[in-house]
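Omission of a single protein chain aside, the complex is shown with its protein chains in their original locations.
Entry: chain A
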């Protein structure tokens, strides 16, 4: 059983929280449920995922339906490729709607109810920590071959010989100054941390970490 800890800052309701995101207006105008988004969706070809249904549920304006959606695996199955955007006859963007739904799901802690949602903790530990420590989302050091067998033996060879391989192709791996894979200086990292603090990124990541303490 998942013991959920839900915050109280959505007293105006989940729908209001969705509408408060500036992207909501671009994401969902008036869906006519044609299903073109589902037809083109790479996630729908892999998961039992249906962006058309997500639009219908949000468009219902029913708090209970939206709460159920925010607790579901459905909203974590989209790959945010945005293939839906150019194809929607009404100019809706289900992929962007997913971004808004995930934001509210994390802010309210409802993501804990979803097995896929709870994996956000791993994203924070993986990408979040890397951003905080290095200033990059991804670095060669993050791609440990044991965790990434799909990368194949050439990556394993690169990983084991990083300094020489990166030097050969003109990169400045873990060196100061400009160039590919350079070390980002401490003053720059301090500015990045200040931005994360100032704009709510640290708060969001802390929330995901704290809610993860209630994982089932």
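In this text, a residue touches a chain if its C-beta (ideal position, glycine included) is under 8 Å from a C-beta of that chain, and two chains touch if they have at least 3 such contacts; residues count from 1.
By our rule, contacts and distances are computed from a predicted model.
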Protein name as given in UniProt for the chain not displayed, "Peptide transporter", "Rubredoxin", "FAD-dependent oxidoreductase" or "Heterodisulfide reductase subunit B": "Heterodisulfide reductase subunit B"
In the whole complex, not just what's shown, which of A:36, A:65 or A:171 touches the removed chain? A:171
The one of A:14, A:28, A:110 or A:208 in touch with the missing chain is A:208
Residue touching the undisplayed chain, where the options are A:76, A:113 or A:211: A:76
Thinking of the whole complex, not just what is shown, which of A:36, A:65 or A:184 touches the missing chain? A:184
Residues of chain A touching the missing chain are 21-23, 26, 42-43, 45-47, 76, 78-83, 85-86, 99, 102-103, 106, 116, 119-120, 122-124, 126-128, 131, 135-140, 143, 147, 150-158, 161, 164-171, 173, 176-182, 184-185, 187-188, 191-192, 194-201, 204-205, 208
